[in-house]
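For this view, one protein chain was removed and the others were kept in their places.
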Amino acid sequence: MTDMLTPVLTDMWDVEQGWKLAPYESKGGYAALDIAFGMSQDDVITAVKDSGLRGRGGAGFPTGMKWSFIPQDNPRPKYLVVNADESEPGTCKDIPLMMGNPHVLVEGVIISSYAIRANKAFIYIRGEVLHVIRRVQAAVEEAYAAGHLGKNIHGSGYDLDVVVHAGAGAYICGEETALLEGLEGRRGQPRLRPPFPAVAGLYASPTVINNVESIASVPAIVKNGAAWFASMGTEKSKGHGIFSLSGHVQNPGQYEAPLGITLRELLDLAGGIRHGHEIKFWTPGGSSTPLLTAEHLDIPLDFEGVGAVGSMLGTRALQIFDETVCVVRAVLRWTEFYKHESCGKCTPCREGTWWLVQALTRLENGQGTEADLDQLLDQCDNILGRSFCALGDGATSPISSSIEHFRDEYLAHLAHGGCPFDAARSTAWAGTEVSA
Amino acid sequence: MTTTPEKAVEKSDLVTVTIDGVQVSVPKDTLVIRAAEQIGVQIPRFCDHPLLAPAGACRQCLVDVPDAGNGRGFPKPQASCTLPVAEGMVVSTQESSPVADKAQRGVMELLLINHPLDCPVCDKGGECPLQNQAMSNGQGESRFSDDRNRGVKRTFPKPINLSPTVLLDRERCIVCQRCTRFADEIAGDPFIELLERGAQQQIGIAEDAPFLSYFSGNVIQICPVGALTSEQYRFRSRPFDLVSTAGVAEHDACGSAIRIDHRRGKVLRRQSGNDPAVNEEWITDKDRFAFAYAQSEDRLVYPQVRDEDGSLRPASWPEAFAVAARGLAAAKQAGGVGVLTGGRLTVEDAYAYSKFARVALGTNDIDFRARPLSAEEAAFLASSVALTGPGNGGVTYDDLESAAKVVLVGLEPEDEAGAVFLRLRKSVRAGGTEVISLAPYTTRGLAKVSARVVPTVPGEEAAGLDALAPELDAGSVLLVGERLATIPGALSAAAAVAASTGARLAWVPRRAGDRGAVEAGCLPNLLPGGRPTADAGARVDVAAAWGVDVLPETEGRDADAIVAALVTGELGGLVIAGVDPDDTSDPAATRAAIDAAGFVVAFDLRRTDVTDVADVVFPVAPTTDKAGTFVNWEGRVRPWEAALRNPASLPELRALSGIADELAHLGHGSPLGFRTVDEARAEMAQLGPWDGERPRLDTPSPGGSGYSTTLGDGDLVLATWKQSLDNGSLQDGDKYLKATARTPVVLVSRAVHDSHGPTITLTGDRGSMTLPAEIADDLVDGVVWVPSNSVGNGVLADLASPGTTVTIAGGAA
Partner (left out) sequence: MSTQPIDEKTIAELREIAARYPEPRSGLLPMLHLVQSVQGRVTPEGIEACAAVLDISAAEVSGVATFYTMYKRHGVGDYHVGVCTNTLCAVMGGDEIFARLKEHLDIGNDEVAVQRQGDSKTVSLEHIECNAACDFAPVMMVNWEFMDNQTPESAVQLVESLRAGHEIQSTRGPKLCTFREAERVLAGFPDGLVDEGPTAGPPSLVGLKIARERGWTAPDAPTTPAIEAKESDQ
């Protein structure tokens, strides 16, 4: 039986200057490199496959399998691209990871690049996190200076160069082909698939794109073995993952635990919902994952468990909202976000989000009739699965799920002729003002 | 709406799919949207265009795919414009699937929420894919802006100029990216781009960087909504008031198919036709926008004769025929009459001039080349160009696509043959073709076809060709331009290299009528049908067909010799048809010749310096007003019928026939025997091509080629050609088009720019020209480039004679 929390990636975070090479190495950092270099590339891929590691960026695709799709008979160079464009509302794990422990990412990049036979890797970090970019830039520099990067790493004969690339503000670049467009200096609009990036990605060359946490999980898998990793988590969702609690909990923050932990357990660790309030709705993995409610506190937070209740594990971005929060307001704001971030390429997402914002604004203002709710659901039906990429799908998730769970609250807006909630009661300082 | 042409495919490459219950076999990699066309199902679409890379952006063409060919279906509707067929795939379109139908109606509703629905005032109304498909695949009512939901539409300030010719109404745009993809993929001019993001995404240009492309107008035509309009046509007409007539563009030798849209006898716009074998669906802006010249105020609409007081006065056609005949008869007796026909004739009219010269004037003194020329060129045309065509192994557009190498010599396709340029770019982008150019520098056009430039000083093309020969073979194509005429040995070298390597050879002239004039025998050494004048058998052949006893035996004078003979008085008269003296080898000499000629009959569309001094002037019908045929550079026959009925516009063959009749009455020669285009066509068909031996082209003696000019200190060789948009008279009348022409500059090396720039004066044997200088980085040493006809009266009139050098000085003269 594993412990309830299993710090691996977060283990460096309380170390003084834990972002620097020396403390990282003193805790065994970069030791996994020599183990990896002692293995064949295919054996590294097999180990990652055997570990059961699934993509930590939300979709949960098996990481080792993704690597094995790289056609090694393709004469073009292979590339590894780290998706560090963490922008999904509620998601806040990769940013502290890169700030506190950038070397585990760099070490993961080296092993992963070695496995897929890439000699060039890119870390695409969203631009709006200056200090995180400094930390990763410096980690890469330190790694070069220490011989962990560059030519003939650790005498292995293997060469790798890493470029840290700052994005410039576009949620859509979290979509892997849009990210590639951004990395090629273009507008971040998703590409047609096929060809898939594994076949023709960056510069039309075979490319693996992995989330920060996925790549950062690799060194420990190589060091401790696939079985070690697989000993954590559930049958089909193995290993550790960072769970990010935010919102109306007593102690919001990062909790690294085996997949399959429940929100009830996490809330216990976090001191519960803020005092005097109760949970109303939550997102399991960011705003694009359908909302869940108090009914779902005991589902295992793994890919299957969350999927079984009609949502998605996503990025384990657990945004917790208590009963003071108007779900219509929350959903409207997310919808405005999707409208703002829609890349504009396809009609359903570009025009659909334009319309959804207007429709929801009317409802939040108490205008309309119940028929408008059904119309709203029909609009979602015309967007979901009709868009070019998943952004359009994600835009419909909060709407459809909130109407499913809180239809009465929408109707209450209509009956009330406006929003029946007092936004001031939801703020971080609301309690203090009341008690003062 | 555009569909894909069927092409012959091997059976083994076929994939069988079931669409709406109907099995259809299509070539592998066919997109579902095209496969559906094969069974007559039109899936609605906007971003899709068969000549552009798939985008999958508009999502209008969603279909249900219950079986992807592997027994499993797609859980969500798929865009049929990006989905290739797979063996056994089952597709249900809107015709059979409620899911597909709802998906399409849903997308259509979304497309319309921000569309202004200003169809009654929109140019596209009536021919608008959005309007049409909203009717066929949308719902009548919008839920976005009904009584209950007063949705707020996105608005933009009304239209912005992407260029002087192309305007954009952003509100109407559905950002399908057809225009930006065209600019990037087809034209290679990515000066329009998607800007902004999301609902604010729009097409636009960079600040102070308009969409200046020789092909910009195509984006207007392929825009599936009324977002892109032309300054020229905007608000001028409704599509349903227009009559469309198929035509052939008259601005170059490409033979591009066009559509002429006219109303009440006036052309309102021109669109590209769709001819997969020639210009596909694209035309140059010149082909699209340059037609106002035919409607200009100085258009000649009646014959004129010179009065006793010396002035020109209107005359009836019969009177003009009679006056012309009397004058020509006298001139014939005073030494003879030369015939200069220019490069703009239909092949039927060219045939009429050719026959008129031989049977009515009794001379071979006829030449269509109203430009620098040479005897070597005439020999080359007779031996290597005449009678070649798609049917007998001649190089075609499709051959450009399949060639491993295309070598350009004396030819700048982007300026001189737009459809050739686009086809080369297409084949280069597809990865199969390498373009090699013997050129003085890497032009923008050459850069866009990723050409390997073999740095070549004008005059040294023959040597360059010889040097290139070892890498050429039967998979290579040589395209030679008319500029090679004045470079001794160049055309002969091209023919020799083609013969020795197996490379195929084509001559790409500049003007629409050039190739037809060769076929019609408007040359001193060629009779119609490629028959050598010097060949007795050929003469007998033609004489028999024409029902005359004999034809003049000796080869005639070429254009330069005609000019010279007129100046010296050896020739007594001139028939001149649409020739601008400034285009000729020696403009001053040509003017002097016209002045010296005892009698001049001029044919022209508009009043010119030449018609002002002619003794008889005949108006010429523009291509819209008569049936005709151009033979393009491939040798492909490109006929058309008259778009407009204008009783005052007669084809030249009718006038020539009238004059010939009068001459015959005076005892000179025979009548032409035809009075209509159809009759001329029938006679030409009956005469047919020469099947005898082709004249041989003498191989050049080694070292005997190139310009003989010796370079003095500070002398620079002049490189020059006409830009696509310049001072050409067929571009008159459209100020918007004119504003898109490239600014005339002199191109120099960096060193010359540093020492003489930024303004440079060139001086040659005919005068001086001052222009702003720009640097061409890889310009060959000792060369300067200027556009031939973008300033003043052009290089030949104002600067230097062909093949000579110029000197350079900083600043204005």
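The first chain written gets the first letter, and so on, giving A and B; residue counts start at 1 in each chain.
In this text, contacts are C-beta pairs under 8 Å (C-beta built on N, C-alpha and C of every residue); 3 or more make two chains touch, one makes a residue touch a chain.
As the structure is a prediction and not an experimental result, all values here were calculated from the model.
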Partner chains on view for the chain not depicted:
A, B
Residue among B:112, B:194 or B:643 that touches the chain left out of view:
B:194
Contacting the left-out chain: of A:160, A:325 or A:403, that is A:325
If the hidden chain were put back, which residues of chain B would touch it?
189-197, 204-209, 211
Even though one chain is not shown, chain A touches it at residues 2-8, 10-20, 35, 38-39, 43, 47, 77, 86-92, 94-96, 99-101, 120, 126-131, 133-135, 137-138, 141, 163-171, 182-188, 203, 220, 222-228, 231-232, 240, 243-247, 251-257, 269-270, 287, 317, 319, 321, 325, 329-330, 333-334, 337, 340-341, 343, 423-424, 426-429
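As a working rule, only the chains that are shown with their structure count from here on.
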Residues of chain A touching chain B in their complex?
170, 187, 189, 192, 339-348, 350-355, 358-359, 362, 368-369, 372, 375, 381-383, 385-388
Chain B contacts chain A in the complex at 54-60, 62, 75-77, 82, 102-103, 106-107, 109-111, 113-114, 143-144, 148-149, 151-152, 154, 174-175, 194, 196-201
